[in-house]
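Mind having a look at this structure? Questions to follow.
The excerpt is restricted to a subset of chains, each kept in its original location.
Order as written gives the chain letters A and B; numbering starts at 1 within each chain.
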Amino acid sequence: MTIEVGVLGYRFMGKAHANALSRLPMFFPDAPDVERSVLVGRDEEALREAADRLGFDSIATDWTDVVDEVDVFYNLGPNHVHAEPSVAALSAGTPVFCEKPLAPTLEDAERMADAALDAGVTNGTAFNYRFVPAIRYAKRLLDDGELGEIHHVRGRYLQDWLVDPDAPWSWRNDEEMAGSGALGDLGAHTVDLLRYLVGDDDLAGGMERVSGHLQTFVEERPVEGSDETRPVTVDDAYSAQVEFENGAMGTLEASRFANGHKNDHTIEIHGSKGSLRFSLERLNELELLREGDRGYETILVTDEDDPYVDHWWPPGHVIGWEHTFVHENYEFLRAVAEGDEFVPGFEEGLAAQRVLASIEESDERGEWVAIE
Amino acid sequence: MTIEVGVLGYRFMGKAHANALSRLPMFFPDAPDVERSVLVGRDEEALREAADRLGFDSIATDWTDVVDEVDVFYNLGPNHVHAEPSVAALSAGTPVFCEKPLAPTLEDAERMADAALDAGVTNGTAFNYRFVPAIRYAKRLLDDGELGEIHHVRGRYLQDWLVDPDAPWSWRNDEEMAGSGALGDLGAHTVDLLRYLVGDDDLAGGMERVSGHLQTFVEERPVEGSDETRPVTVDDAYSAQVEFENGAMGTLEASRFANGHKNDHTIEIHGSKGSLRFSLERLNELELLREGDRGYETILVTDEDDPYVDHWWPPGHVIGWEHTFVHENYEFLRAVAEGDEFVPGFEEGLAAQRVLASIEESDERGEWVAIE
């Protein structure tokens, strides 16, 4: 049986997932057979060109024609297009894979998670950083208790593409379309990754309350190809303090104004027995301090028995950012083929959204906010 | 003229300052002549041994005999001993140099700053990290506008000496004696360093409001040489979010539970034109991104024209932590000799204390607190 995939969105994320799908047969031969069946978008010409390049059989300009025709629906559009097509697909019994953040608003995210629950089909939120070998290896260590009781957690996602006040306006600067700025775009990854790594009850447990801070440094931006400017209605950066169930302290931060950092997502964890550090710009590495060690060990997570690595190349032959999408698609499509649950699903997408919404609420109210 | 110095405290800080005083003649020949005149403490035997080793002429077990007899009084005792002797010395017209944090409580700090103002003599708070060559070089760059408008500021001071729950109780774990824990001991350094680096009006300006979080992970600790335990009444760690006058965002953190970090005080600043990073465990280095650079430059701040370096060794011959005390004492004693103001004085000690107190208050109230 071949899974026919319909994909909404043909830019950055469309390319990343199409690439992932195309690489499965050679590297993950036990993945289900997949056909890139239909690519969905609005600009027919651009769409046709993209479909051709990305290996899709056909195109469609109306997603309503697609969501019940395909075996799986990938929703890779801008945030404000996440809810409606995803809910429609789920209602039609079609498994859905949706980019993060799950939705621009908590309400939409709840609606989507409800629809997923009702539908009872496989659903996924595309938190691809759970599928970095080094992160997965870190998770193993945490589950084995190698770090002991968790005391401190840090997550920071730094980019610099808006530090120039003349960088052009895009949908990512608009509250209607994006929901939030750095918070939703980058913070969603951080929140999910920390939930994944330390959220289990025998580690730090859930995030119980947060104190958030959002800031917009540049209030309006030029519209490309015109003399106009448009207002920036989302945050350029956020920070947050978190208290976990076990008392662990978290500090979170993201910015699009961090000069010198392109895609620098760092995670740091200190436990009673050890510590670890990870940076996405060196994603093949994990810095680890085990019990009895005197300093952090810089580990190249490229050995044969490291997560997913046996599918790729010999030790020391590093992989890149895009490989996380291959692993993610592999796991998602296997779940689809088996009718299994996929984690992170819409439930995890919603859980992250709740934290983000609480951070925003905290910022508005100027006080700590409990996370439901 | 020789300045006779009386020093209260003969342990860690007593040794650090005595060493600094002893090294001035060889390396800072234009420093005033100093006599290590009298060492003050309570345990006469230990005191005598220390005075001998640290090169003091005499000892005294009662500071009241000393504060008006010496030309300068160094208060290096535990925090709860900062206020009374310092105020007495100032009242006697004796210049005072006091270890940080200025006092265990804001009230004490205010009393001390008032006394300093009234006395009109040179006074100093021992924020020695202002005197790291790399930090001073960073300050030059900031003052020259090399980083542009300041957007983000981070300060983190990580240690791990309490992560073992059986690490013994000390005065540093007691609210009465220490005032606070990681917050006052480590956070005071961070707050002062950030005030120094970006606090000017044309940079980030003052810290306007904070949101703080304090945590005590281990509630009681064994008393050394007994079967008892005593309660830990201060924080083991704190975090804070800060908003500066210009809208810049700050995140602060310190911990005594950060496994793998011994004395790791890091500062990070992102501006519209550049960024910088500093770590105390590599204190000869500054990581700097200037306008037009593609990445951080790792600079060894040991060139002849770097701050204070011409007094020491040729380029690449690194200095250590203790050298910051030499620079600090040099500047303080020169100010004393000239009857000049020394910065950071008690005023700066108090300003840092205000931030720390606001962080505590914010933690208690669960909301942002404005800094007066």
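Keep this in mind: contacts are C-beta pairs under 8 Å (C-beta built on N, C-alpha and C of every residue); 3 or more make two chains touch, one makes a residue touch a chain.
All of these numbers come straight from a predicted model, not from anything done at the bench.
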| item | value |
| --- | --- |
| Copy number across the full structure, from 2 displayed chains | 4 |
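In this section, only the chains that are shown with their structure count from here on.
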| item | value |
| --- | --- |
| Whole-Å gap between the CA centroids of subunit A and subunit B | 41 |
| Complex contacts: residues of subunit A adjacent to subunit B | 151-152, 154, 163, 211, 213, 215, 217, 237, 239-241, 243, 247, 249, 251, 253, 255, 257-261, 270-275, 289, 293, 295-296, 365-368 |
